[in-house]
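The following block contains the structure, expressed as structure tokens.
The other protein chains are all here in position, but one chain of the complex has been omitted.
On to chain A.
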Amino acid sequence: MSSVKLGTMTSALERQCTLLIHQDIAPEDADELKKHLESGDLESKAEALKRAISMQLSGEPVPGMLMMVIRYILPHEDTHLRKLGLYYLEIVDKHGPDGKMLPEMILVCNMIRNELVHPNEYTRGCALRFVCKIHDAEILEPLIPSIRQNLEHRHSFVRRNAVLAVHTIFEKFEFLIPDAPELVEEFLAEEGDLAAKRNAFVMLCQSDQDRGVNYLNNNIQHIPMWGETLQLSALELVRRVCRANPLEKGQYIKIIFVLLQSPSAAVVYESANTLISLSSAPTAIRAAAQCYCQLLATQSDNNIKLILLDRIVDLRKSQSAVLQELVMDIMRALQSPNMDIRRKTIDLAMDVITRRNVEEVVGVLRKELVKTMSAETSQEKDTVSQYRQLLIKAIHSASVRFPEVAGTAVSVLSDFLADTYGDAATDVIIFVREVCERYENLRSEVLKRVLFMLPSIRNASVVRGALWVLGSYSEQPQDVKEAFQAVLSGVGRLPLTNGLEEDGEGEEDEDEVEKEAKPAPKSKRPTILADGTYASQIAETELVTGAGSSTNAEKTGPPIRSLLMAGEYVVGVAVCTMLTKLVLRVKSYDNAPPVFVNRVRAEAMLVCASLLKFGKSHYAPVAIDDGSAERIISCITTMNGETNGDIWLESSREAFHEVIRVNEERQESAAQEKAKKDETPVEEVIDFRLLRSRRTTAATEADVDVDEMALTSATTGSSTSQGFQLSRITQLTGMSDPVYAEAHITVHQYDIILDVLVINTTNDTLQNLTLELATMGDLRLCERPQSYTLGPGDRKTIRANIKVSSTETGIIFGNIVYDVAGAGSASGCVILNDIHVDVMDYIEPGEVSDTDFRSMWAEFEWENKVAVNTTCKDLSQFLDFVTECTNMRCLTLRGIEEESGYLAANLYARSVFGEDALVNLSVEKAPDGSLAGYIRIRSKTQGIALSLGDKITLKQSQKQGPK
């Protein structure tokens, strides 16, 4: 009975909906439709009925249609037409506006009964299916005998649907078939058809668990021979039973182990799930996890793999020990070419890595890394380089955590320093830098590697990184010497001039370098590889080709030189800085002979000077910028001994140390937060199932099992109603208006629900009172207004649903119109206040890496630039203010704003619709203490950029207002 009431009380949108069909046909004339329905032609009848259905679905029902269908469709002898008629009945409103059942339904009832006893088995089946969707006991009651009769029909199609019908009816209206469980149990005992058996079994499981268990126990030997669908249902039952009664677990664990061997992937997967939910014993978990791994290896579908990985990740929280054993199996998923899978696998592997298995894991990663080198020719470069980056990062984090693998990692990774494609080399140099800082014992080894690779590095930022490492960590005289020589030969013959005559010397330098660093025999001719391509990664080959043509003369010579010649002054600065550091280091040796020191210093200064000269000469492609020039000059002065050298040697390393520390702290705090989330709060209720089941029945709220919870949350949506909050109430009309209205706004993900309370403040009855709403922005009303009648002083709550499709500030406005009852048909209208839908309701702070931020920043089309206009005098206060009012997260390191007098910060947030919002703050403190600068907002869509901009402007002015 309750469902009957529900059906009438709620609006069309909240009613159950089984069918949605989109059709663009213009609404047709009702008479025309009726004429078609009456016609004898089958085609036009069916067509007209289809139209009627889509009109009903689009909310424009044809009046009197139901009767037409009853008269002309349901008694028709064509099976297909009658079936279509049932679909119409399914969606049509079975209750009148007064909430009572329509009188036509009695006729319908009779028609359905005829269908249920029709000789055509498919007609019966369809009718039974339709019966499942009826919510009225009154309609169902007379049909029960026919439905029961169908359980014995000789055709399995009928039987299987009959069971389904019995099931749904029993669930909804138990009193209609009180003996349904017995009935179905008997049915199940005799049934041979798999589908019917399954349906019957499911019915027993859900309606009368004991009988289901009974059946399961009686057939326990046959389970391995059952069909896939039935096995799955059996597993579900086992889950339910064991949850309700853990003592019986033992009986079923055997079944599950049997089913784990099933040839069907679906069954194996489900068995593993079930096993995990039943037992947390390591053996069980291991068996389940092994199954996952096996599926991971055998299933080719990416979706399955990803979901399997998710399940394994779930296991990690409680059972990481088991996963540690299986990590090698999990790593097999790396075979898949899919990046998402690879990423997830590597993440997972990194999570369960321990001292014991780290060697193996890194070994696999290394192998994969080697594979990427050979794959590069055949596969798409992008994915390979992405994957390579991923691997490098993984090895990086592994060796940070486990120093014992750092050594091997360095030797593997340093080969990639010369990688020219993508950012892999950059990642490697970052890694190398960190290793140098962390592990003193590895330093000399690392330095050797870097020195070895230096001549072949072509990427400017990698060169800079390498130079920094050489400059900062070369401490032993031998290292210093080698580094010094390597750089000098990298820079080549001085002075830096452009031209053919230099080539000879360049080559010589190159030879020297080769002799020192790479004793391998060098060939002057292009090497031809086995597959017939030219090997091109060796520097001198390029040198040869470069020497032949003067057009790419800048590229000739060692990479550092060619970079310098191309006008990369930042590299030049790095060279000078590094030389300066080396010189200072040499100076600091106690036993260094002054002659030697002076010679070194002179050479270094020469390099600096020639760089300066080159930058200002006409050879340079671009003139040197002031900043670089300044830095180089300061190098020279330092070497001259005019300024203190400590800052060069110590501070930079200290700063780097600090960066590493901060990063570590950040990771730790993130890990702690994560751990906190997993922790059970102190005040959490502990649930003793055994104790509870004695005093209450089994079906208490807390006992609702996981499956059902998932189902209810899926069908009804998350029940995160924020509840009734006074702050969310907006007054829509004045107190003295004839109609007072206020709205309570609830924002769900994609819906805004307005509960509008309307009160008639007059002494007249208001008829046809309608709340008419309209929207501005990306909002859509999804219902037509209904009209109500309000007596004097009466109140009513009207609910309106509004759909949102993107993050944007929207405005809802409207009016209330009404007629005053009585002699004069006076009507009135009250204009409502606007309701502003706040963009902040959709924005949540997010985290994104700097590189992603930059790439998004470059990509996004919409930018909104807002000038800073504030009375705030404090930079960090201002940043706090902006993050607070935009609900965004600051990505930039904080803490030195006040010292520096300027602020550059990136903020990031994500909307519930998955849109990214980027904000950059560039603010400077003027000498008078006021702040000036810009806030730039970028996003993919215009809406966010504009709305956020408006928001910031508004908040700024508000903040100023009260002051």
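Here, contacts are C-beta pairs under 8 Å (C-beta built on N, C-alpha and C of every residue); 3 or more make two chains touch, one makes a residue touch a chain; residues count from 1.
The rule is short, and it goes like this: contacts and distances are computed from a predicted model.
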* What does the UniProt entry say the missing chain is called, choosing from "Transmembrane channel-like protein", "SCP2 domain-containing protein", "Coatomer subunit delta" or "serine C-palmitoyltransferase"? -> "Coatomer subunit delta"
* To do: Give the residue, chosen from A:L306, A:L771 or A:L921, that touches the chain omitted from the document.
  => A:L306
* To do: Specify the residue from the set A:V202, A:V919 or A:L946 that touches the hidden chain.
  => A:V202
* Hidden-chain contact residue, picked from the options A:S279, A:N459, A:T577 or A:N920 -> A:S279
* From the listed residues A:D193, A:E325 or A:D794, report the one that touches the chain absent from this view. => A:D193
* Asked: Looking at A:M67, A:I106, A:A266 or A:I647, which makes contact with the chain not pictured?
  -> A:A266
* Asked: At which residues does chain A meet the chain that is not included here?
  -> 10, 12-24, 50, 79-80, 83-84, 87, 117-123, 125-126, 129, 132-133, 149, 152, 154-157, 164, 167-168, 179, 181-182, 185, 190-195, 198-199, 202, 208, 210-211, 213-214, 217-218, 221-222, 224-225, 227-229, 232-233, 236, 246-251, 253-254, 257-258, 261, 265-266, 269-270, 273, 279, 281-284, 287, 299, 301-304, 306-307, 338-341, 706-707, 710-711, 713-718, 748-751, 782, 801, 803, 805, 913-914
